[in-house]
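Partial complex: the chains shown occupy the same locations as in the complete assembly.
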Amino acid sequence: MRKPRKLRSRKAGLPPGSLVHIGEIKTPESGITLLDFGPDGLVETRLAQIHDLAGYHQQHVHLWANIYGLREGDDLAGIGSAFELHPLLLEDILNTNQRQKAESYGDYLYLVLHRYEVAEAPACLVQDQISLVIGRGRLLCFQERPSKTFEPIRERLRKAQDGLRAAGMDMLAYSLIDSVVDSYFGVIEQLDERAERLEAEILGGPGPGVLEQIHQFRRCVSHLRRNLYPLRELLGGLHREHARFFGSDIQLYLRDVYDHTVHIVESLDDLRELATSLLDVHLTTSSQRLNLELRTLTVVATIFMPATLIAGIFGMNFHTMPWLREPRGFLYATGLMLAIAAVMVLLFWRRR
Amino acid sequence: MRKPRKLRSRKAGLPPGSLVHIGEIKTPESGITLLDFGPDGLVETRLAQIHDLAGYHQQHVHLWANIYGLREGDDLAGIGSAFELHPLLLEDILNTNQRQKAESYGDYLYLVLHRYEVAEAPACLVQDQISLVIGRGRLLCFQERPSKTFEPIRERLRKAQDGLRAAGMDMLAYSLIDSVVDSYFGVIEQLDERAERLEAEILGGPGPGVLEQIHQFRRCVSHLRRNLYPLRELLGGLHREHARFFGSDIQLYLRDVYDHTVHIVESLDDLRELATSLLDVHLTTSSQRLNLELRTLTVVATIFMPATLIAGIFGMNFHTMPWLREPRGFLYATGLMLAIAAVMVLLFWRRR
Amino acid sequence: MRKPRKLRSRKAGLPPGSLVHIGEIKTPESGITLLDFGPDGLVETRLAQIHDLAGYHQQHVHLWANIYGLREGDDLAGIGSAFELHPLLLEDILNTNQRQKAESYGDYLYLVLHRYEVAEAPACLVQDQISLVIGRGRLLCFQERPSKTFEPIRERLRKAQDGLRAAGMDMLAYSLIDSVVDSYFGVIEQLDERAERLEAEILGGPGPGVLEQIHQFRRCVSHLRRNLYPLRELLGGLHREHARFFGSDIQLYLRDVYDHTVHIVESLDDLRELATSLLDVHLTTSSQRLNLELRTLTVVATIFMPATLIAGIFGMNFHTMPWLREPRGFLYATGLMLAIAAVMVLLFWRRR
Amino acid sequence: MRKPRKLRSRKAGLPPGSLVHIGEIKTPESGITLLDFGPDGLVETRLAQIHDLAGYHQQHVHLWANIYGLREGDDLAGIGSAFELHPLLLEDILNTNQRQKAESYGDYLYLVLHRYEVAEAPACLVQDQISLVIGRGRLLCFQERPSKTFEPIRERLRKAQDGLRAAGMDMLAYSLIDSVVDSYFGVIEQLDERAERLEAEILGGPGPGVLEQIHQFRRCVSHLRRNLYPLRELLGGLHREHARFFGSDIQLYLRDVYDHTVHIVESLDDLRELATSLLDVHLTTSSQRLNLELRTLTVVATIFMPATLIAGIFGMNFHTMPWLREPRGFLYATGLMLAIAAVMVLLFWRRR
């Protein structure tokens, strides 16, 4: 929702596969960490430049390269030719404004995933794109900025407890996808809290900024929900078109992740309906207050106008007027005022 | 809708199959009852701990274990290995924030069902998750807290009247599912009553708390309705993917239960539309009252303002003024006031 | 929509096939008429009790039994065993709160149809359930109360003009279904009239009860429309799953009835959209009247307030004041009042 | 939308194929024109009665009979038996309240099409039903009243320029369908104009009748749009189920007509959304005017009330009061009034 620094329209007319960076640059530095592992061991390396990845000599069966903060000038084409990646795939890695999707290029599977963080207003959600390239015993993971999302998995690899090292590349890929999907639960819990705060405020008597908050909240939820359809489709596709990249034992786990996305979509449907309902309630509350305000005004006018008229009548300068000379005239007049006011109040009381 | 004590996000990054309890804990104690039965007899046992279930020696053909109030520290993994249950299945049993679903793990069928109770505002609906594991002559039933829903079935087993003992495990499973689905009818009847009360209140003249009640009612119905889609899907799936767990005679009964869910969804659609309509009616009623209020004010102002002006005019201190010295001047003036007021009232009368 | 006397929740936990009556009882007496006919003749009989039907000896090829006002104590189980009907089928006949559906039980086809009558507010629609059991040369027709809907068909059978006697059981079944579907056209025509009346009232100036009427009308149409989806599905199913119960010549007629339901659904869509539009128009009308009311008030206040101020000014008791002693002072003052009022009126005139 | 003279419910209970006229009768006289043509010539005849059609001796390969203004007493059954038409088909021809549809009866194809004309309010759209019976070298075209829609096609047949005479019956049928579909473009252009007029009026300042016009316009567009779905379906069906009635060269043309209907539906979607948007805008405009009105009232009250109070204060009859005896007292008082009014105006100015 923030304005991206580099617009998508920059690319119109360029030949396909042009490596142009699109989207906001979210971190000033970039970094590459390698986890070179197999059933028999694990080596962890840091590379200075993306260029070095092409020349890296792999020691174990599996290589997980984690790259963040990539930008236009970097030698992505070098890796492309070293790893035999398709130009369109490289182009998509640099474009951080993409839909979530799964595409297979020969013996590589290419996944685009989004991770969200809830921010304070006005932007509400910060989106990070994660590109996964899986194939030939390698997993390249491109991120927009460093994050802690995959740290537990790295830890599990280092400790070699639960057989993740010995399991295939597909188990690692599943674990990464699962981490990203699980991170949505946290986002939804935060949105849930925000919704409850908004609800309490509106039903209690809404302040001036509430309207904008509902509006932003609704945008947030709608945007997130719309972005989950491609994710669900993606995960459904891993069963079908891209099933060959995953062992049959992993399929069971993928079904589980798929179920989670369905659950998340349903939670978002709940939230979205809640947001719409809140706006309706806000509008009706607003109209009810108008009623209250107007009633006050009507009651005041109905009580004071007749009394003022009576005072005006006895303030007229006619030579011959009733009551004026009587000693109790003033009492009669004020009594009349009070009587009319009492009748009016009684009438209002009865009507409601 | 209540805030769960243990959030779903606790699990992000953990390896699949981690036994972490998610959701609110709804009962302080836990309990296990066993019904060990066959065509020739029935033994009813109570176990102290979930641990004992793994070591229980089955005497008849069928075993129905009813477990409630399970929590994280309990030895679920023990049962898992004794009964050869998949780690993902065990993980799902502990997570009480799930969608309703049917999954087959080899020769086990795993069902997640929800039972609802209508509570007073604000939470409106209390949800209990029921996990059924069916297979190899055993039916494990995990509940969040003890309830009377399955008591009639236990009674039928004890009395051995209608052949439920002699029938297969699938007939028992069907009976449990049918009980849960039938309990929705009671929920809908209660919601129906609430809707009628709300409707009467709104059309008669809504009080201050009605708006919140409509809002809560709408949330309730929407939530319930959204939760029924997975249930319907689940029951449809028992015909297709999981048909091997049910005999062909039971299929006819399952079709009947499926029909009930469709009926329930339609009732909820009716209720949901009613809730939306009620909010519209409330808003329009509100606007109509505003009209009435404003009309009162206008009538009052239109009658008293001219009269007050006339009184003001004859209260001016000019030396030469008409009528002032005439004996009937006062009558003329008040007559004029009454005449103008009468004309105004007449005009208002005619316009409407 | 009326509150049924016997609630659906009574049945929760009972074994399947329990004969419990659910729904309102709509007629105090019950009755059974038999039409025993074939190409060569027709015998019409009345039975005193449902019990007698089991023992009735059929004389011709076809038997059409028409039963209404059935209740819980009656010997439905007797017919069930005489005619070899499935327990679930018997259970459904007694439950008059069902969806419209077609189900085949071996060589019996079971249909549930709804017939509607438009009632006065508040219930709006009265629903009667018609259960048809077709098979083995017999057609059992269970109704909630006696009606004239099938009278023309009985007449056609008695007169033996158009070959209905000689035609098979499927032609009779089609004729009954067609009668029920055609009765919807009458319902829609009545709703159409009501809509036109409502429309005229709202556009002409809505009275106080209109809002409730729109609300009821919308509920009515929504309910009816939702109930037609199962009917359409049912009729579509007669072509496909249950095609074996109907000859190929009857299929053409069934396609025609199917077309009618589609037409009815579309008419209801029109009516539903009209109802929504009417509420919108009502709300906007309401808002427009508010405008008119407020304008009156503003004009009145704008004309009389300045004049009252002027009168007040010349009513002040200062010793030295202009115009007071002049003979034409009063004329000047009233002239000033009129001038200001004229300017105000002119300004209002111009603005609109 | 006009009330049909003969209601659909008249037919409930009648045997299928009963020739009962349903719908409004739109022309007092009826007429039959025949175009008997082939590659070698064309004969144009007028028949006095529908009865004569059964006995007409066909001279060329193709016969196009155009019948309008048919009613109940006419000998439709005679044509039915002469041309071997199915009773249901004859029944449908007399029922002018039907959906658009395509049905094949043996070697006849039966089409029901609707042609629309835009009328002035309130009815908005006038619908004519066109029934086409195509087969065995004959095309029967039943219309509710005479029209110019098919005149260009008749002209092309008479002039024998573009090979329409030599082309098969399917080309003629296509030409008729194409004429009807093309006539929708004219309807949409007229509705477009009406929408633009409405839009200009609402944004410029809506008059009293605008609300009803939006309401009617929305009904119009919705009705037309809903009626186009069957038409699209019908045209899609000509490719599939009824493909045998059209040569493969005509299929290409039918695809073109199909495309037109899709285009028309999209235009109607645009118009429908526009109508909804206009009502929203109208409501908001209404609310904005209320604001303006109220602001005027508030400003007037805020300026004159304090001044009137001051005048009232100096009109009190206390013996000892400040300023009263001073020569400049009056100036002080009126100065005070002006000062307060100025401050008030300033405050209002600043707030907005």
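Each chain gets a letter, A, B, C and D, in the order it is written, and its residues are counted from 1.
In this text, a contact is a pair of C-beta atoms (placed from the backbone, for glycine too) under 8 Å apart; a residue touches a chain by one contact, two chains touch by 3 or more.
Note that the structure is predicted; figures quoted are calculated from it, not measured.
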With 4 chains placed, the number the full structure-file assembly comprises: 5
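Keep this in mind: only the chains that are shown with their structure count from here on.
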Set of chains whose contacts include both chain D and chain C: none
Copy-to-copy rotation for chain B and chain D - C-alpha atoms, rounded to a multiple of 5°: 145
Chain A and chain C, separation of their C-alpha mean positions in angstrom: 43
Approximate Å spacing (C-alpha centroids) for the pair chain A, chain B: 26
For chain A, residues that touch 2 or more chains besides their own: 315
Chain contact graph, described as a line, ring, star, complete graph or other shape: line
Every chain pair in contact, whichever chains are involved: A-B, B-C, C-D
Interface residues, chain D side, partner chain C - complex: 7-9, 11-16, 86, 88, 98-99, 101, 103, 105, 208, 211-212, 215, 218-219, 222-223, 226-227, 279, 282-283, 286-287, 289-290, 293-294, 296-297, 300-301, 304-305, 307-308, 311-312, 314-317, 321, 323-330, 333-334, 337
Complex contacts: residues of chain C adjacent to chain D: 149-153, 156, 162, 164, 174-175, 178-179, 182-183, 185-186, 189, 203, 252-253, 255-256, 259, 262-263, 266, 269-270, 273-274, 277-278, 280-281, 283-285, 287-288, 290-291, 294-295, 297-298, 301-302, 305-306, 308-309, 312-313, 315-322
